[in-house]
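Dropping the structure in here first, questions after.
With one protein chain held back, the other chains of the complex are shown just where they sit.
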Amino acid sequence: MQNWPSQIGYFMLNLTIVGLYGMLLSGIVARTLAKVQGRIGIPLYQPFLDLAKNLGKRTAVSHGVMFYLGPVFRLAGGIGTLAFVPVLYGSEIFGNFSMAGDLLLAMYFMFFGQLGMALGAGESGHPFSAIGIARGLGQMTAYEVPFALAIIAIVVQYDTLSITEIVAAQQGGIGNWTVFTNPLAVIAAMIAFLGMTAYPPFDVVMAPNEIPIGPPTEYHSSYLAMMTMNQAVFAGAKLILFMALFFGGATNLVELVIKTWAIYMVAVVVGAAFPRFRVDQSIRFFLRYPTLIGIAAIAYTQAVLLP
Amino acid sequence: MDMQKYALGPLPNDGLSAEDRDLFSDARPVPYEPYPVAVVEKFVNWVRANSLWLLAFGTGCGAIELNPLMTARFDAYRMGVQMRPTPRQSSVFIIGGYASVKTLKRIIRSYEQMQGPKFVVCLGICPINGGMYWDSYNTLNKFDEYLPVDLYITGCMPRPEVLMAGVLELKKKIKEGRADGANRYIENFEWYKANQKRVIKDWNMPDYNW
Amino acid sequence: MVEALSNPLNLVVVALGVGFLLPLIDRSSPALARSLFNLALVYQAALPILWLFWLANGAPTQEIQTAGISPPFSINLRFGMEEAFFVAGVNLAALLGGWYLTDLLRGRAAAMSVFLILTMGVDGMIMTRDLFNLFIFIEITAIATFGLLSLERNAAALTAGFKYIIATSLASSFLLLGVMLLYYLTGTLNIDDMQAQLVLVHGPLGLVAMTLLVAGMIVELKPYPANGWGLDVYENAPPGVAAMVSVGVSAGALFALYKILPLVLPFLSALAAVAGVTFLASNFIGLKQKKVRRLLGYSSIGQMSLAAAALVLLTQLDRGAAIPLVVGGLFLNHLFAKAGLFWLAGALKQSDTQDWRGLRANPRLLALFGVLLAALVGLPPFPGFWAKWELVMQLSAGGLNLWVAVILLGSLLEAVYLFRWFGQAMQASKHEPTLSGRAHQLPVMVAVLGLFAAGHFAAASFGVDALRVLAPLYIGIALMLLHSVPARVQGLVSLVIVGTYSYQVLPAQDGINALFGAMLLGGGLLMLVAGLYRGDQRLGHYPLMTMLLLSFGGLLQAGTSLEFFVAWEFLTISSYLLLCRGRDAAPHTLSYLIFSLASAFLVLAGFGLAYAETGSIALAALERVEGNAALVLSLLGLGFLVKAGAFGLHVWLPGAYAEADDDFSAMLAAVFGKAAVFGLFIAIMSLGVKGGGTDIVMYVLGWIGLLTAFFGALMAVFQEDLKKTLAYSSMGQVGYMVTALATGTHLGWVAAGYLSVNHLLFKGLLFLVAAGIVLRVGQREMYRMGGLISNMPVSFFGMMIGIIALSGVPPLTGFGGKWLMLNALLEKGWYWQAGFAFFASALAFLYLFRMIHTVFLGQRKLAHKDLREAPLALIVPQLVLVAVILAFSVQPTWLVNPVAAIMADYLPQTLEVHGSLIKSGLGYWDGFMVINVVGAVFMVSLLILLLLSRFMRVQRVKQFNIVFAAERPERPETTHYAYDFYSFYERALGFLVLPRATAFWNGVSEWSHSLGSGLRVFYTGNGQTYALYILLYVALLYFAVGDSV
Partner (left out) sequence: MTELPLSTITLSTGFGLMLIGMWGMLVRKNIIRMIVGFSLIDTGIHMIMVSLGYIRGGTAPIIDGSVDRATALTRVVDPIPSALVLTAIVIGLGITAVMLAYAVQIHTHKETLSIEDCSDSKW
């Protein structure tokens, strides 16, 4: 564990894998959505081309230091989140820096990039950025509630905050996965997940036609490229976290890919089927049934699972 | 033609009030060089050609042809074409048919806010010679006097198939490194500005909209 | 010769003699008459004071016999310690009153002699031991009073006087009859003798006799509702005379009551009830009063009935030993304060409290006014404070909790109307109150000095190290003398004083005191430095700040609950006055003071209950409370929660935090708020983990804390005002501390300690940034700002660090607080609460982003183009705070380890620390590693972007170079998205933050006022009705007590 160089090397490997997978995933999603619309859709490698194109832009504007640092915060937030989540169970190589902190650290660190990004976008002076961030933050406070309740339920269930130990407790058969032992918690968490991924019906944050993609409306060129990179890593990290907490984790990369793809597809399928909520509607939505389900999950855990 | 000479230094921004001059940048745009390594430039050009982000700004009647381009029948996504809602992130500006004086101002703003390399495609006959509106008081007859055009797709109106052919042509041009409109605009900045200011009388914006 | 001159009987003889001589001498030489009058007054005052001294040094109690025959066969007077004390007080008031009345008495020798005789009458009432003689003295006093009342010759004064005569003569008729009946039954008039023969007083006749005696005495004390006549006199008599009636005559009546109490033991409960009802009723009615002198009248009646109630209750409880302290203290307090106020009221021409606006233009007068009010309300160091403390302790010990409640409620009501008046005087106005003469202020000053002296003496007689405990006040007053030197010099002086003090006090602290000492004094010093940014004179700022900070020391050093309470009240006073300095603070000062006092009274009640059980006022003894633990904890907890601004009790908070001077806001929110947390710590650490009932209290506290956190955050979300946002945020953050404390676990307490430190750091930082912004922009509404990052980059950086530390995002200190707290909640099994805490903490993001965005980011206004960075005096403390935050972020164990060690003194250690890894029962956290990973990742990301920028021409642009849907922004105001930032959130959850608490407290206020107006319908203004009330009172008394005898 104190072997820093190899630790860093392992992490770079993880980062690359998760990053590439994340990019690919966004291609898969786009193609999936295209199928829903009866199109062929972009090539699977299109996200890589777009990324390279943005990196290859030759001009850019900067609205100030914070604007410039916004994507840096964003990317650091994504990479950091991944750093605090173990990718594979029982693997030293894929353990990352999860010994630095537990589930709470990962949960709170997710905000790091968003906060920095919000500050950067704010400095652009564009009203749509601010509107988008305001909506995003407002929606975030709402979906955090069922998510937090679900997390609490499983922390109570497994009596630990350590992600590794939570995965360990789910080993030994599909029946041990949280999704089967504590379904209420997983339902609450998955609804929250819909909000986190910002697919419809919770995509009012970006709303391309209303507030041209919201927070990053002024970002372009390499800034945008960095944010795309982050999106890949961050989405991967989030998926891995969900997989670890609710779906038994993964012991090898194949399992990881299958599980995370399946989790992501939930959001994509829901997104393909629904129109958009107004932000106050989505806030009220999350604070009603998902929250009740979360509360029920805790009660269920306390009453049924603990004794 | 009285061409205003812009020194290499800050732009005068004459159209703005003194108060507004503090609010807009007065920097003069500079053309960009190709990457020093030729292979890189070639690769990047290929990437650019395969990732065309259109600015979702319908400037004229031709914009109606853009929608079928993206939907199931033609599905330009296959060719790496995507719509972006903001000029900052777009690389292709399709002038959708005739451009009026009033729209020109908005077109100029949006074009200047796009980041280079950026490409202008003119759709239909009107940007070429005014088409059926050639004698209208407010239709621009030769659009390339105002902005550098990388590709014309003629017709009135060109169908989406033609548009797709144009996209493929643009791709080819980009790959070959011939789509250099953005640099041409800057190199002939004075000329373009003079032309623009000739038709736009209420010039209440900076000389270059960063 | 000395012996002859010093005979206490001279008090009567000299006054009578001079009194009758005066009109004669006046014929030939008015000046001589005047001198003689003054001389007599001085003699009257000096003699009892000398005697006090002699008696204190062992002289025996003087029994004065008349006619050379020993009692009971002749009238005798007694002059012991008690009598000397009262006589001294009354005569001193008379001396000052005579001085004050100089103008009115000039050329009126008869009035002078009447004044002397009035004094003599009261002296006689106090000294005589003969019932009939008492009657005579009462009548002499009454007739003299009637005479003095007629000095004012207007219709209102005359009719008031007439009503007064009717009432008192009716009362004395009853008294006379009662005395005679008692004589008939016992055959003696001597009080002591009668007491010995008390068995003879029985049967219906005995009851009648006692009833009449009691009724006569009680009416003299002006019981509600049979006291309209007294109020009319207070309102209309010349203020000097009213003062004498309020102070002197009432004191005589009180002492007379004290003497006859042993004769009327069956009436004690009834007497107490009457006094209690009067106390409450007059304070309720006082709420409605707008006329200065009548207001003072209500207050007088309230105070005297409080003293009477104390007297009766203590007698009933058989705690005679406490009577001198309590009744004497209340008497002295009332004497100086009320007389001083009446004189002050006379010195100003304005008769309506509202017309006192603008008094702040005359700081000296305002100071005198403030001291008198503070004394009246019972704030330290004045004697009333010590008396009330002792009274509450004794009543609690006697189990009279209802009485404690009545006394505290009444005192609070009195504070409301008195300080509302003070608030009015503090308001700026074009028309200053007009003074009627300069000489009139001198007696007031003497009264104020007397109050201080008496207060010091009272403190000393409590066995308190008065000099140490009262030092903050004295040093503050001493610093006031520097008011003319430049403000920054004053600031440096107070820095030196507080610095030296901290240097001496802090190392001696241990445990929780060391933690909070470092926070309170360290943070306070930093805020004191920040205050230097203002160069204007700021009259009183630095003395008050010094007093405030030294009082923090007082809290730390307090060994007893009394010392703690004194320091607590000092904090209240100094912060209230500092708050009053705020430009637009006027509407919020009163609620601040009232809630502060309510908090103090709850704490007092809690201490009283603790004392009742343990019999000790040592703070350490709190732990020994068992039976009442839950109740004591509730009271103390509630008291501190009020001060912490807990949900529902927070209505005072936003206004106060927002409208205070900007640097003082930082002080209030960041540092001062911790005093309440400190109090909660003490209460919970001593009482919270006893099990049983306290568990329920702790559970409720936990929810209160969470609701506070939630609503604080939610209300902060909807604020437009920068400082109000921060104020609500402070409220919310304190909520977490309360919840963490309420878990009653080691981890919870560590979390609470950590959160306190962290809150001090980031909230101090944020408020200082806000101070800089307000200074530069001159506004507090955030949407009027924007884009200030380029003008004030350091301030932006400070705010960014502050909001990251607040939000709980790793790697800064905030995460540690969240981690510890959530761990504590989960380990405790408070799962719902943990979920709620998550929600509340997520809300913080909303207002934090709004704050930093609308102020620093977005579009800058044209007018703000040339704004400069905040002054250095503000920046330096900010950077210090940033440095501390970063230090604790880099190595959280520097903070966690000491805090965990401190808490381990109370509960078993639950945190395992290995190097930089902190482990709880559930999870683990390695802050050092986290910041390293984050730092590395951030640097790598930055390097990537820098590298990319080499191939990309980055043009720095200006604020309007944005994509604006192919248009251009027209004005920064219309482009800056800032106003009503979270309108959608308001649509979704706004119904939760309708101002219900404010509505509730407004309702309470309105209801109290309505009660006041309901209670005063008995005052018809008709003398005949008042006579009827008196008659009914006698009847009621007879029937009420008749059953029980």
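Note that the chains are named A, B and C in the order they appear, and that numbering of residues resets to 1 at the start of each chain.
Here, contacts are C-beta pairs under 8 Å (C-beta built on N, C-alpha and C of every residue); 3 or more make two chains touch, one makes a residue touch a chain.
Just so it is clear, the model here is predicted, and its values are computed rather than measured.
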* Can you list the shown chains that the absent chain is in touch with? -> C
* To do: Return the single residue from C:Ser28, C:Asn57 or C:Asn154 that touches the missing chain.
  => C:Asn154
* If the hidden chain were put back, which of C:Leu21, C:Val42, C:Ala59 or C:Met180 would touch it? -> C:Met180
* To do: From the listed residues C:Val14, C:Leu134, C:Ile165 or C:Met903, report the one that touches the chain absent from this view.
  => C:Ile165
* Asked: Which listed residue, C:Leu50, C:Met81, C:Ile143 or C:Ala586, touches the chain dropped from view?
  -> C:Ile143
* Asked: Which is it among C:Ala93, C:Ala1027 or C:Val1041 that touches the chain not included here?
  -> C:Ala1027
* Asked: For subunit C, which residues touch the unseen chain?
  -> 132, 135-136, 139, 142-143, 146-147, 150, 153-156, 158-163, 165-166, 169-170, 173, 176-177, 180-181, 183-184, 189, 228, 231-232, 235-236, 285, 288-289, 294, 1016, 1019-1024, 1027-1028, 1031
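The criterion applied here is as follows: only the chains that are shown with their structure count from here on.
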* Approximately how many whole Å separate the CA-defined centres of subunit A and subunit B? -> 37
* Asked: Per the centroid of Cα atoms for each chain, what is the distance between subunit B and subunit C, given in Å?
  -> 73
* Residue list for subunit A, restricted to those that touch at least two other chains -> 57-61, 212, 217-218, 221
* To do: Would you pick out the residues of subunit C that each touch at least 2 other chains?
  => 951, 953, 955-957, 959-961, 963
* Structure fact -> The answer for subunit A against subunit C in the complex is residues 55, 57-66, 68-69, 71-73, 75-76, 79-80, 83-84, 97, 99-105, 108-109, 111-112, 115, 118-119, 122-128, 130-131, 133-135, 137-138, 140-142, 144-145, 148-149, 152-153, 155-156, 159-162, 212, 217-218, 221-223, 225-226, 278-281, 283-284, 287, 294-295, 298, 302
* Structure fact -> Within their complex, subunit C touches subunit A through residues 787, 789-790, 793, 796, 800, 803-804, 807-810, 815, 818-819, 822-823, 826, 831-832, 834-835, 838-839, 842-843, 845-846, 849-850, 852-853, 856-859, 917, 920, 922-926, 929-930, 933-934, 937-938, 940-942, 944-945, 948-949, 951-957, 959-964, 975-978, 981-982, 984-985, 987-989
* What residues of subunit B sit close enough to touch subunit A in their complex? -> 29, 32, 44, 47-48, 50-51, 53, 71-72, 75, 77-78, 80, 82, 85-86, 88-89, 91, 115-117, 210
